[in-house]
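Handing you a structure now.
Note that this complex is displayed minus one protein chain, with the remaining chains in position.
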Amino acid sequence: MRFFSDNAASVHPAVLEALAAANHVDTAYDGDALSKSLDAAFSELFETPVTALWIASGTAANALALASLCPPHGSILCHRDAHIQNDECGAPEFYTHGAKLLLGEGEGAKLNPVTAAAALDAVANDVHRVQPHAISITNATEYGCVYTPDEVGALGALARARGFGFHMDGARFANAVAHLGCSPADVTWRAGVDILSFGFVKNGGMSAEALIFFKPELVGATHQRRKRAGHLLSKGRYLATQILALLEGDRWLANAHLANAKAQVLAIAAGTRLLHPVHANELFLRMTPDEGAKLRAQGFDFYDWAEREVRFVVSWDQDDRDIAKFAAAIAAL
Amino acid sequence: MRFFSDNAASVHPAVLEALAAANHVDTAYDGDALSKSLDAAFSELFETPVTALWIASGTAANALALASLCPPHGSILCHRDAHIQNDECGAPEFYTHGAKLLLGEGEGAKLNPVTAAAALDAVANDVHRVQPHAISITNATEYGCVYTPDEVGALGALARARGFGFHMDGARFANAVAHLGCSPADVTWRAGVDILSFGFVKNGGMSAEALIFFKPELVGATHQRRKRAGHLLSKGRYLATQILALLEGDRWLANAHLANAKAQVLAIAAGTRLLHPVHANELFLRMTPDEGAKLRAQGFDFYDWAEREVRFVVSWDQDDRDIAKFAAAIAAL
Amino acid sequence: MRFFSDNAASVHPAVLEALAAANHVDTAYDGDALSKSLDAAFSELFETPVTALWIASGTAANALALASLCPPHGSILCHRDAHIQNDECGAPEFYTHGAKLLLGEGEGAKLNPVTAAAALDAVANDVHRVQPHAISITNATEYGCVYTPDEVGALGALARARGFGFHMDGARFANAVAHLGCSPADVTWRAGVDILSFGFVKNGGMSAEALIFFKPELVGATHQRRKRAGHLLSKGRYLATQILALLEGDRWLANAHLANAKAQVLAIAAGTRLLHPVHANELFLRMTPDEGAKLRAQGFDFYDWAEREVRFVVSWDQDDRDIAKFAAAIAAL
Partner (left out) sequence: MRFFSDNAASVHPAVLEALAAANHVDTAYDGDALSKSLDAAFSELFETPVTALWIASGTAANALALASLCPPHGSILCHRDAHIQNDECGAPEFYTHGAKLLLGEGEGAKLNPVTAAAALDAVANDVHRVQPHAISITNATEYGCVYTPDEVGALGALARARGFGFHMDGARFANAVAHLGCSPADVTWRAGVDILSFGFVKNGGMSAEALIFFKPELVGATHQRRKRAGHLLSKGRYLATQILALLEGDRWLANAHLANAKAQVLAIAAGTRLLHPVHANELFLRMTPDEGAKLRAQGFDFYDWAEREVRFVVSWDQDDRDIAKFAAAIAAL
């Protein structure tokens, strides 16, 4: 029973059906009818006109977003535990041609206006220092915490006040929205977000994320960058259809509710072991190596995250009986 | 009836079945059993130990190959009509961090040792000039012509003599092998090719190409480059399974034989209009705008390629009755 | 007697005097009084407000100019014999983060509107092709020919019509102006040039070129790019003072007149051997290896440029007696 990562989860049956349904001749790249319908589909979801591009990975989506917000000689403020800093092998640096990530602090991998301003203000404004141009946050965060619309809005106001772009890495955006119960608009553009990497792969998709531009002018050279990164796949309709299948009937949200709910079962079992509030589908627990070994001996797989700290990630498609067994095993430690 | 591009073709049913069959939990990225089986599958096909990586696009596969063969301050010799020069929005320059493409001549978009040496020898060997480090050819070429093993071998010998790497863009490698009737090994590593971008998408696949390293040491930092380009997709098993499905029972070759055969039907109809020999699944014809309009009026779609020149691309899945109608329409011009 | 390159020439005595005169404490980088006076000095020379930066090399000046005119996914049209294409080890590609050079034709290394349009029009306007964003010409050219204001203006009009930037590599701009007898303004901004690399090193300077922006908005991130390239030297006053010394009393123009005049002496001697008109201080001659050997045996050093082709470059400081001897030796062949 795998609690390593929601990347290991299966693909939602509706996605497979959509792939089969799309299996006929159509225009190549993103000129097909399905790809062309993404703007409208996301504009409806976000209650505002947006430009939406399919991208085969969250790393590429993030890096393209950052490249549209920050020049090579600039920096992007993010939390020191951000995925873009730690888990993308330098994709932001590659796509931006060498911009820096400026690291900020905050509980649960969340920046806040105080920590953000502290990091930004430490950079003297001259030609010798790499100047910040953007802020990037992850929602839900790398520690499974969720920024509320107000929290996002406070950072959005800071970004706006300084003339910065504002990006949200939403690899688990669905889990965040499911937790918040708000409109997707409330926690994005209404709170100042300019570009959202909207993750589908961890949430029932196969190989398609959506990159959402709330300000069309920020698309800029993203089409060229996507192409020259080899991310303008030649049969784009098979990416678009995955996304559309998950948008249909709000499957994306239903899946996220499932994953979050299953995570809550484990959270209750984990009790005081929890290192962060469990808002989404990730749990971080205090655990000795011996305790970890006991769980593994019972067939539960997961990552050691730090010394005496483990991470569990729950997927939308995990069997509730497995969840129950795991909860029992955790409680019994 | 679309003769624009084999990128528009549908996906082979076996690929869809394979996707469904792979739809269960497995390790993320390329740690799953399917991804791990690619090396063995291609080693068998190529009769030599190879390292094989899935890549979601041919552009990314080419660019990764070139980045492993050429430093930022080097150049890669290719034909002036090469896809890497004209159709990838600078992906080679992006992935290599600014290497140049050195352009050579040759009929049918084919380099040969004479034209290759002419281009290479024009570069004085000093620190002021960007020095060539690699040769890249496309087989089948951008004009639908196929390099024979001997022709590849002559360029391979040149590359070896100069200490260069040698890459083959095989977006339509299957069509080339189908035409040649040789072993895949004969026209690649036995002829000196170091790295092959082996295309599956135009030939029945959905979103997976294979990057084949005949010299394991050339893999070098390709894993890191793939990751930082956002091309280490998190559910890699869905790419691996596409490739494996097309390798199974040599479907890749059967599909290519189909496409080539259908192209031959059109070639016969085209007769003296043909601008290049039709080895694979592409045809380039002399055609006046009036003639083109007549064909289009009958429902046949295709690209104008140059002045009084059109391109037809035939896909493996096109209906033989459409092919017959198109042949008749061409012959009737 | 060296006719290799004007890079080998000595430094004008006034430049050395200026260095000594500047040898006192002042603000670092480009905050000193001398650096700050460059804008005014060049604005007067060019009869329009300009922004002027010192740069330690022509290669860096060119590359910074191109980086301000062309994004990583764009291309710059230049002549196929341009210095930026052949003699800078890929500096344009490095500074632009991978832009391409689009190569055009023309006698004497000069582009013209017909050859420029031919090269530009061959690039289809879609996301797959690297799109041109700028034109760069060299005046005097790499074959020692000079563009007239009208010729520059015709290319400037083309650039403007297409929304491109327009750069002039003026490594031997002084020689061009000396030949033309026009105002520096006539052959630059009045003819549509946006940015000029104004060379001083080949013309009496030691280590300072000037980068002139005729449109202040194009300076953009040039200050940041100069810094991050390590070209914001910490004691910039020693660069500024070199330039100011050569501007004073139009020494830059006097030196260029000297070099051009000496070149004319050789040009007369060369007669029908000349492969290009001699407008500036470079000569290209037909010459057999035997003839070349004869000259070298008499102590004259120069480059073989191509098969049966040699290049002589004359410097402002060469002794007229050496010139006379060389002329005689050439005539006597």
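A few remarks follow.
A, B and C are the chain letters, set down in written order, and residue numbers restart from 1 in every chain.
The rule is simple: contacts are C-beta pairs under 8 Å (C-beta built on N, C-alpha and C of every residue); 3 or more make two chains touch, one makes a residue touch a chain.
Bear in mind the structure is a predicted one, so any value in this text is a computation, not a measurement.
Among C:A63, C:A256 or C:I323, the one in contact with the hidden chain is C:A63.
The residue touching the chain not shown here, chosen from C:H73, C:R172 or C:K202, is C:K202.
Check A:E93, A:E209 or A:E282 against the missing chain and you find that the one touching it is A:E93. In the complete complex, the hidden chain is touched by one of A:H12, A:H73, A:K110 or A:H257, namely A:H73. Listed here are the subunit C residues that touch the chain not shown: 2, 4-5, 7-11, 16, 19-20, 23-29, 55-63, 88-91, 93-94, 201-202, 206-207, 224, 227-235, 238-239, 315, 317. Although one chain is not shown, part of subunit B still touches it, namely residues 29, 71-73, 97, 127-128, 131, 221, 223-225, 227-228, 232.
Contact between subunit A and the unshown chain involves residues 72-73, 86-90, 93-94, 96-101, 127-130.
The working rule: only the chains that are shown with their structure count from here on.
Ranking all chains by how far their C-alpha centres lie from the centre of subunit B, first place goes to C.
Spacing of subunit B relative to subunit C, judged by their CA centroids, is 42 angstrom. Subunit A and subunit B have centres, each the mean of its CA atoms, that are 34 Å apart. The mean-CA centres of subunit A and subunit C are about 50 angstrom from one another, to the nearest whole unit.
The residues of subunit C that reach two or more other chains are 72-73, 97, 127-128, listed in rising order.
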